[in-house]
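Apart from one protein chain that is not included, each protein chain of the complex appears where it belongs.
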Amino acid sequence: MRAVTFQEPGRVAVEERPEPEPLAPDDAVVRVEASGICGSDLHIYHGRVQIEPGFTIGHEYVGTVVAAGDAVTGVREGDRVLGTFHTACGTCFFCRRGVYQKCDEARVFGHGATLGSLQGTQAELALVPRANMTLRRVPEGLSDAAALFAGDVMGTGYHAVVAAGLKPGDTCAVVGLGPVGLCAVMAARAAGASRVIAVDTVADRLETARALGAHAVHGVEEDPRAAVKSLTEVGGVDVAVDAVGHPGALDTAIRLARKAGTVSIVGVYAERAEVHMGVLWIKGLNVISGHANVMGHLDSVLAMLATGRLDVSPLVSREMTLEDAPDAYAAYDRREALKIVLRA
Amino acid sequence: MRAVTFQEPGRVAVEERPEPEPLAPDDAVVRVEASGICGSDLHIYHGRVQIEPGFTIGHEYVGTVVAAGDAVTGVREGDRVLGTFHTACGTCFFCRRGVYQKCDEARVFGHGATLGSLQGTQAELALVPRANMTLRRVPEGLSDAAALFAGDVMGTGYHAVVAAGLKPGDTCAVVGLGPVGLCAVMAARAAGASRVIAVDTVADRLETARALGAHAVHGVEEDPRAAVKSLTEVGGVDVAVDAVGHPGALDTAIRLARKAGTVSIVGVYAERAEVHMGVLWIKGLNVISGHANVMGHLDSVLAMLATGRLDVSPLVSREMTLEDAPDAYAAYDRREALKIVLRA
Amino acid sequence: MRAVTFQEPGRVAVEERPEPEPLAPDDAVVRVEASGICGSDLHIYHGRVQIEPGFTIGHEYVGTVVAAGDAVTGVREGDRVLGTFHTACGTCFFCRRGVYQKCDEARVFGHGATLGSLQGTQAELALVPRANMTLRRVPEGLSDAAALFAGDVMGTGYHAVVAAGLKPGDTCAVVGLGPVGLCAVMAARAAGASRVIAVDTVADRLETARALGAHAVHGVEEDPRAAVKSLTEVGGVDVAVDAVGHPGALDTAIRLARKAGTVSIVGVYAERAEVHMGVLWIKGLNVISGHANVMGHLDSVLAMLATGRLDVSPLVSREMTLEDAPDAYAAYDRREALKIVLRA
Partner (left out) sequence: MRAVTFQEPGRVAVEERPEPEPLAPDDAVVRVEASGICGSDLHIYHGRVQIEPGFTIGHEYVGTVVAAGDAVTGVREGDRVLGTFHTACGTCFFCRRGVYQKCDEARVFGHGATLGSLQGTQAELALVPRANMTLRRVPEGLSDAAALFAGDVMGTGYHAVVAAGLKPGDTCAVVGLGPVGLCAVMAARAAGASRVIAVDTVADRLETARALGAHAVHGVEEDPRAAVKSLTEVGGVDVAVDAVGHPGALDTAIRLARKAGTVSIVGVYAERAEVHMGVLWIKGLNVISGHANVMGHLDSVLAMLATGRLDVSPLVSREMTLEDAPDAYAAYDRREALKIVLRA
């Protein structure tokens, strides 16, 4: 089969790879019809996430089940399915608490040996372990692109605001308007936020946020704190999302949150960083952090996509084919698109 | 001043009454510019709620502060304000827990001696005790009718679904499509419900619910359980609202809820009733009941009305004047309108 | 192997039965070292729960794993384990929300065809499906009797108060002091309840409750409402548990709860019943109902038993052998013991 593989920093290839076979009773094999290129894929592309040359990459996927082990009961051969970007066992301490993203046995598609040696989904076929947990049937009428989003980016946007406790009528700020930030904007609106303030420095992204119903504020040319002050009753938002993963963004989120508000950190941190603990503490802020519980939110996100409460079409800027992957990565790296879908 | 008073079952009058004066340091007097007629007013009109003849009725109001005691800090003279249907002290055991509707000192406007001897707001002037808790400034640009709704019916609709724990993507059924039920439909949509199933037997109300985005189901000519089965993944809704207050409606709500779902009872119960405890128990349902925490939800509801996330205009079917009150009550009693606003 | 089987109402037998074999990859077989007789077993004994003659009964068990399928990863051969009274799949809609007691594939041990045709655990060997979910290793130092309780009755007592939202310092009333009620008393104390009022009409049970730290009140000779009034700041308790499953007990629980309190119904209801909806509604009570989420609480309950925060020894009134089962059932039926443990 054909598969997109990492070669060296800045270079991916489309190669012939052996077809996967289900081995465990709860494995399934999916014929991938569409896969997405995601911000995390760029980390691999740039060599910031170490991965073996020749390893198949990609972790967003929608397709059709072509084989399933005996213990697979949630989906069956022929089902059109989508999957989450990682697997979960369903029975460990963390899964039993519904914190699937912290499963002791979690494996991430397309991230090499460090995250479980699970070949990626930018390929004609993908092996999906723990299929009962990892796959879900695509609701009637849902497009491939929408289904792709549910298993990763939109699940993260939903998590950013719902896991942070946003209630209908609350105010929300989103710092960083990449795909995750824009999904957070959409989720906040769909969850009933009265005002969403969206902060970035890229005009296109601000424009998209505005089209999604947010108050778009340029992070440098304008003053996000002044904007939040004028748009909220108490001079700060109930939920401030850091969708960047950089101390400057966190600092902004801390400053935009109201007293006793929540800072929601979905942007990735890997190192020590200076944090204004004094402001955090005197405001009495709550913080949630870490990978989103995409698997836990999947039913809700799918239901909202299927009924039009969430609509990701403004975010899909390009469709290409699997064979175009090298060009697609280069284009995505040049930020020419918010999301590229690779069709089989 | 002119005021609408209860005379005897089926008869209200517009009479001259003495103007109120603020007595306590946290009292205010409001010049009422618009007041609403509500379902609860009909209970008085029909003599089902006992009240002294000559007592001023009404409990929904928007107007301007014309006097305020020394301890009133939340609003000031000249402010355009709305108020909740009841007062709360802010400091008792229940207020300290934010359960304002159960305040030990709560008094309800226009309900006679049994609910605190507080004259009603269908009058030119209204005395408002506990003004810091009871009054709130009307946000810029909000219509009188919208403000009226915030302090009673829409607060109840919001409570029906939000206090029941509805999360974005959840499914919801609303049994009974009077003003409260329709507000619950709106609130559920605004809170991100993926599907709202609305049940009633009156064609107009079903039509309004449909216009608000619900799946409207006739309670007798159609089969609500079959509708819910076909529209939900697990054969029942996450939240089922009884907006009627009748054992038949409760029975329907219990049957429409999914296993481990929530039944939200905002319809009023005053007596013993037969409940299908077996179905409730075997499904493992949760129940919330009682008056809505309108005061607790007021900021959120106002913010949603002010930013257009909630829009009550489809529910305001008629505007009349205070002097028209006898005709207005008669029309409301004939169900000719969902909401009648009386202008000063 | 030897097994306790239902014969006809009022009669159980100890018979020779075929040894179970693991069939599915996530099945295990447990050599049962101790099993309990529970109130639910009496329903079978009395013929109120229909079950096939010759079916092995019992659902509380502790023992050693003697065989395990390939997919069993949570426990292994030779482990000393306890199990919950029912199985759960871990992957359905309800399991994904952690509501394991409502699993779409749940099967209850020893309850015949109606609850999943799963042979009981009052036997030398038991087949345990879904072993990853259903079995847990017994913590070091925990007695057989304590382990038995964790998988059923103590899990229910914990659920009765913790799922009802009891917070440290809250007050609690427990109506009905059978094993579940007494476990609720213990759980409430261990969870930091400032006062626990325990209501029953049996002197022994009241005495046990008193020894566990509760204020014991005779339900007929004393006035539970007066007791609660004198012992609580606001004339009612934060959480009122109905541990009986009878309209009279529910009525008492509703009357003992404070305004905006919670009624927790762990007693079993199977039919329609008259409920004082007027009192429930005007108080604004919340209700939780249904089978306890024993599987969801299992880690917590085991940790509390293992560290002595919960101590079930006052409840184990008799130990007998499997061969004594007919006598044991008769004694339990005469209420001579709160809990009888059958040893292999």
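Lettered A, B and C in written order, each chain numbered from 1.
As a working rule, a residue touches a chain if its C-beta (ideal position, glycine included) is under 8 Å from a C-beta of that chain, and two chains touch if they have at least 3 such contacts.
All of these numbers come straight from a predicted model, not from anything done at the bench.
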Absent-chain contact - pick from C:105, C:124 or C:299: C:299
Among C:76, C:167, C:210 or C:335, residue touching the chain not depicted: C:167
Selected from B:133, B:237, B:260 or B:277 as touching the chain missing from the view: B:133
Interface residues of subunit B (partner: the chain not displayed): 24-26, 70-71, 73-74, 89-93, 95-98, 132-133, 295-296, 299
Missing-chain contacts mapped onto subunit C: 158, 162, 167-171, 187, 190-195, 233, 297, 299-304, 306-307, 309
Missing-chain contacts mapped onto subunit A: 93-94, 97, 99, 101-102, 233-234, 245, 247, 250, 259-260, 265, 268-278, 280-291
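Everything that follows uses one rule, which is that only the chains that are shown with their structure count from here on.
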Interface hub residues of subunit C, defined as touching at least two other chains: 93, 97
